[in-house]
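For reference, the structure I am asking about is given below.
One protein chain omitted, others in place.
And then chain A:
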Amino acid sequence: MRSALGVRRPGARSPSPSSLLARPDSALEVVAGESARSDPGGGGPCPRHEPVTERGAEREAAVAEECEKEAVCVIMCASVKYNIRGPALIPRMKTKHRIYYITLFSIVLLGLIATGMFQFWPHSIESSNDWNVEKRSVRDVPVVRLPADSPIPERGDLSCRMHTCFDVYRCGFNPKNKIKVYIYALKKYVDDFGVPVSNTISREYNELLTAISDSDYYTDDINRACLFVPSIDVLNQNTLRIKETAQALAQLSRWDRGTNHLLFNMLPGGPPDYNTALDVPRDRALLAGGGFSTWTYRQGYDVSIPVYSPLSAEVDLPEKGPGPRRYFLISSQVGLHPEYREDLEALQVKHGESVLVLDKCTNLSEGGLSIRKRCHKHQVFDYPQVLQEATFCVVLRGARLGQAMLSDVLQAGCVPVVIADSYILPFSEVLDWKRASVVVPEEKMSDVYSILQSIPQRQIEEMQRQARWFWEAYFQSIKAIALATLQIINDRIYPYAAISYEEWNDPPAVKWGSVSNPLFLPLIPPQSQGFTAIVLTYDRVESLFRVITEVSKVPSLSKLLVVWNNQNKNPPEDSLWPKIRVPLKVVRTAENKLSNRFFPYDEIETEAVLAIDDDIIMLTSDELQFGYEVWREFPDRLVGYPGRLHLWDHEMNKWKYESEWTNEVSMVLTGAAFYHKYFNYLYTYKMPGDIKNWVDAHMNCEDIAMNFLVANVTGKAVIKVTPRKKFKCPECTAIDGLSLDQTHMVERWENSDQEPGLVSQTLTLWQTGPAFPLS
């Protein structure tokens, strides 16, 4: 801290505060706090002030706090220093002056703190993004008058499919495979008499449009858009006038019979018959609707969405672990049809305590909270908290098929028992509802209990987890609903870039733990295909020729590729190479890199690749042939001869690499190993982190990198083939000298973004030998 105190030389008269700082040999003290703050080399954590618009608010708050701490410290240090050394430096200072100094100092400090406040406060409230957006009120939007005779779109075509009613030309070629969505500006529509057509916009629809506008899908260029979202709010059919809304839609600038227009509706139909789709005539427009039935849903065209439950945002239900709960089955809906209620109550009578049928509370004094309360006789329960007490929750059809309650049920991790014939469950195009819900036909309602009881406990727990995951991913907020809807439409337009079933449905825990082996098809490649041997060489020509001669004796060899890694020396002339029965190709590389061994050369025509060093001369052709046959039975593994083990060293608390004789093997050296050509592609293009560069820079550990790569993508162990002779090679003896690098390599892998733990699971305790000894 002492170095941070600026002092001034007696003779200097610089007015600028910055010049005060550079003179460490002065006899006089200046205000310590100030100089400490502005000295960049002072070592304090408080940075200089600068415009901070793009900084995160939290970080600023933290910095502000640090600055204050430091300022306090400076005061203390200064006073300490003054007390001890003051009299010697400033002999004639009096008490009066001391007080004066301190007062002055505090004023300056206060000023600084105030400055800091000004600097930081406003930015922590508003993100920088907001500066770009105009601030207006919903009431100020332009008004559009709809003449009574303006055109009305046609009713809607039930036979619409993406290839008939959707104009893909608008989506065009797009390198990112993302549709572009345009949102019409908000307007207020009134009829001839000035009566508004509907509420201008609801809170949820505003959130929905905000979410789309903030997403990658959004474009503000109407000419580049592929999908158009009107800002006319049709979420709830009851709040709008059908004919006039349709007229408002028809006068949108790009309406064109509704082509490529997307409408969001959660509450369709109205009394008395409650249609299951929005009644507003909409022609070819896509409808994202909550509450479709099989008769109104256009498979592959419309999107079935959930009915958003406002409770999702209001109530925070912490996730409850799966397992048995107090009630087996609960029904908490109000306004059920009496017939259903009778059925449910009959269930309650039959099964007693484990079934709970709740209804509206009639005797509650405060009316406002009644939607958050449910009653059974005189017992009052909190809704939706009570749902967490039940394993299964009934979601019955009300007047509409889609129920907002489904969202509450999922949030509570309760397995929904959907009793609504012909209901199209939300996002059913991509979500596998069998994993999270039980669908029971209405006529089977009396059997519900026995149907549910036949489900094994383990499956119930799986369903509870899945239900909660569906809520978190697709129901939680209006934003989640909007983005999932757009993703579904996006996947239809760019099917080759579509999100897979697993990505939609597997909860994160499963996604992390699972391995999808890229070579999952059980297939034994025909022996006739043979293998390609790749010899990496630098300049050991003599030894190389011996290896080539030996390898060429293997019956299944189909091609030999020599990777000449020496740029300074030409490979020997053609006539000098050994004459062998298979094609021999020499590839000259541009740079001496170890990764050249694993490059997926076009010359490799077989699936099987034998990587062999130019000094591995002790393998007989029988052993190599056998190695190839072993590979055929395990085409997704590395099949090699000398094995290695990596171990977790508890004492050193890091990985170590073992080449000693042990009972386990986790790696094979790629100095002589068979593997699938696809792993060459993975090594060259899909290696995680900077491992490939690291290997090239250190000229080492390429075998560990390959072993780890294969173990990670396949989740399977290597195969060690027993050589008949003890394996001796110069490389293997050199291992000890290199072990430091090897350890680094293992750590590097651990630090890269790969899933941890997988590598360590792929130990094996076995090796392969011929089915019956050859001798």
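Heads up, the rule we're going with is that a contact is a pair of C-beta atoms (placed from the backbone, for glycine too) under 8 Å apart; a residue touches a chain by one contact, two chains touch by 3 or more; residues count from 1.
As a convention for this text, contacts and distances are computed from a predicted model.
Enquirer: Just go with whichever of "BRCA1 associated ATM activator 1", "Exostosin-like 1", "Aspartate aminotransferase" or "2-methoxy-6-polyprenyl-1,4-benzoquinol methylase, mitochondrial" UniProt uses as the name of the absent chain.
Expert: "Exostosin-like 1"
Enquirer: Kindly state which of the options A:Ile102, A:Ile152 or A:Val168 is in contact with the chain not pictured.
Expert: Touches the omitted chain: A:Val168.
Enquirer: From the list A:Glu472, A:Asp539, A:Glu629 or A:Asp696, pick the residue that touches the absent chain.
Expert: A:Glu629
Enquirer: Among A:Glu154, A:Glu345 or A:Glu442, choose the residue that contacts the chain missing from this document, as touch is defined above.
Expert: Touching the chain that is not displayed is residue A:Glu442.
Enquirer: Could you tell which one of A:Val138, A:Val349 or A:Ala697 touches the chain left off the display?
Expert: A:Val138
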